[in-house]
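In this view, the complex is presented without one of its protein chains, the others remaining in place.
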Amino acid sequence: MIPAKFDYKPASSAEEAILLLQEYGDEAKVIAGGHSLLPLMKLRLANPEVIIDIGEIQDLSFIEERDDHIAVGALTRHRLVEHSDLLRENVPLLAHAASHVGDPQVRNRGTIGGSLCHGDPASDLPAVVLATRATLIIRSQTGEREVAADDFFTDFWETAVNPAELLMEIRFPKVGDQPWAFQKFSRRAQDWAIVGCAVQHGSNPGIGMINMGSIPVRSSVAEEALRSGNAVIDVASVADEGLSPPSDIHAEVDYRRHLARVLLGRALS
Amino acid sequence: MTFPISVNVNGQTMEQEIDPRTLLVHFIRDDCRLTGTHVGCDTSNCGACTVLLDGEAVKSCTVLAVQASGHDITTVEGLAPPDGPFTPIQEGFRQEHGLQCGYCTPGMLMAGTALLNEIENPTEEQIRSHLEGNLCRCTGYEMIVRSVQWAAEHPDGIPVEIGEGS
Partner (left out) sequence: MSLVGARVIRKEDPNLITGRGQFVDDVQLAGTAHMAFVRSIEAHATIKSIDSTAALECDGVIGVWTAQDLNLAALPGVPGLQRPPLAMGKVRFVGEAVAVVVAEDRYVAADAAELVFVDYEPLPVVTNINDALQPEASLLFEEVGSNTVFEMPTPDDFQSVFDDAPHTSSVHIVNNRCAPAPMETHACLADHGPSGLTLWASFQAPHHLRNTVSGWLGIAQDQCRVITPDVGGGFGAKVNWTPDLFVAPILSKLLGRPVKYTQTRSECMTQMYHGRAQEQDVDIAYDADGQILALRVLVYQDCGGYPDPTGMGLPALTTTMAAGCYVIPNVSVAWKNIVTNTTPVAAYRGAGRPEASYLIERAIDLIAYDLEIDPLVVRRKNFIPPESFPYATHSEIAVYDSGNFAGALDELLNIMDNDAIRAEQQENLADPAKPLLGVGFASWLEIAGFGPPGSLEGFGHLGSWESVQIRIQPDGSAIVYTGASPHGQGTVTTFAQIAADYLGIDFDKISVRHGDTATIPQGIGTLGSRSVAVGGEGVKTASVRIADRAKRIAAHLLEANPDDIEVANGNFSVKGTPAQNVSWGEVAWASFRPLEIPEDMEPGSLDNTVLQQVPNFSFPSGAYACVVEIDKETGDTRVRDMYLVDDCGTVISPMLAEGQVHGGVAQGIAQALYEEVRYDENGQPTTATFMDYLIPAAPELPNFTSGRTNTPTPNNTLGAKGIGESGSVGAPPAVINAVVDGLHHLGVTHVDMPANPQKIWRILQGGVT
C-alpha cells in the first residue's frame, strides 16, 4: 500500500512549521514519527496534499522538570518517555503507559505529540493525559495557549489543535507518591486496546478510559464515586456510566462496558 | 516533485532525488537494491520490514525515505561482512532453526539485534515481549526465542561448518 502523492515541506523549527501550516491550511498534515498518519495514508484513508515534516525539530524533544510539573516536548518519542527516570519518578503512569504503546519499533519512532494529535479514542496516551489532568501547550503565529486535557479531544480523530497550530508540549502535574494504575485489554500484545483505563490517584483523582467513546474520555461518574470514598467495587461498577463505547468486530457495546468495569476494578485493587 | 535525500545505508552514503512519498522500505529495496528487507503487510503489524535507524529498530514501511535523510540505516545485509562470520543472532537462527521460509527472518534478526543491544541476557518473557511486533507464520516462535537465547549465550558466535551434526 502506497500513500497518494503529496508535497513535502520539512520544517527546521516550530516557527517555520507554523508558517507552513498557515500557508497550506487544511490541505496540510503535520508528520512527526509518522506512526499515526502514515498507516492512514497508506490505506488512503488520509490523502493530504502537503506534508509538513517536523520530525527533525530537535528542541521539541525533551522531558524537563519545571516546578510542579514535568514538561514533555511533543516530539518526544514513546521510547524516551518509557525510559525516562524523571517521568518514572514524577509521572509513573505516563512512563508505564508509554511502554504499552504499539510494539518496540512503534515506540522507537512514534511521538507523544503525534499520538495525542491523532486523537484516537483507542490509543493509550490520551487516557493518561486525561487521568493526570495534563495541560497541553499549543502554539500559533500569535502565541501560545494552554488547553486543559478535557478540552483537547473535540471530535472523532479531532483535537483542539487548529489547522495553523502546533502542539508544543504537554505538562504533567507531578504526582509524588500517589498511586496509579494502567490496565489494557487486548488480544495480542501489539494490538490497540479493546478497552483500557488509566487511573491517577490524588486529591482530584483522574480516570481516563481507552476505547470507550468516539473520543478519548474520562469516567466522570467513577471519578466522583472515587472522590466520595466509595468502595472499589462500587467505583468500578460505574466505570462505563455516561459513556458510549463503540461496537466493532472485536467487542460489542455490552462487552466493552463490562470490560471497563472489570479493568477499573483491577486498576483500583 | 522530487526531494533530495542522503541516507547512510550499511555504511554507504546514498544520495538521490526521490518522490517524497517513497516509503523507506521501497527506497531500500528498489533504489538501494537491498532486497533482504521485506514487506509483509500494509499496517505496521508484521515487522518484516524492520531495519535499524540510528541503531534503533523501526518498521521501514512506516517511515518515509525523506525522514531517514541524514540518518544511518542498517539492514540485514549490513549485519555480517560478506566473508563472514555471521553475527551471533544470525548464527543463533541457524543453530536453533529459527527460520523456515525465511521471509520474516530479516525483520526478526534486526529486532533481535536491537533487543540484544539493549539487554545482554534477556529472559524468555523479555524476548517474546520484544518481538511482539514481528509476525512469523512458520515457526510458532519457540525456536525463534531459542535462537535469540543462543545468541545471548554466545556473544562472540562460533564458527560452525555447514552441515555439522550434533
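Letters A and B name the chains as they come in the text, with residue numbers starting at 1 for each one.
Note that a residue touches a chain if its C-beta (ideal position, glycine included) is under 8 Å from a C-beta of that chain, and two chains touch if they have at least 3 such contacts.
As the structure is a computational prediction, the values presented were derived from the model and not from experiment.
The hidden chain, counted over the whole complex, makes contact with A, B. Of the listed positions B:24, B:76, B:116 or B:152, the one in contact with the omitted chain in the full complex is B:76. Checked against the hidden chain, the listed residues B:55, B:70 or B:140 yield one contact partner: B:140. Of the listed positions A:1, A:148 or A:231, the one in contact with the omitted chain in the full complex is A:1. Looking at subunit A, the residues touching the absent chain are 1-2, 4-5, 43-44, 185, 187-192, 249-252, 255, 258-259, 262. Think of the hidden chain as still there; on subunit B it touches residues 19, 21-22, 26, 29-30, 33-43, 45-46, 48, 75-77, 79-80, 86, 90, 93-95, 97, 99-106, 109, 124, 127-129, 131-145, 160-166.
Criterion: only the chains that are shown with their structure count from here on.
Centroids built from CA atoms put subunit B at 29 Å from subunit A.
Subunit B meets subunit A in the complex at residues 1, 3, 19-21, 23, 42-45, 47, 50, 53, 56-59, 61-64, 66-67, 70, 111, 114-115, 129-130, 132-134. The part of subunit A that touches subunit B in the complex is made up of residues 1-8, 10, 31, 34-35, 38-39, 41-43, 51, 53, 55-56, 79, 102-106, 108-109, 188-190.
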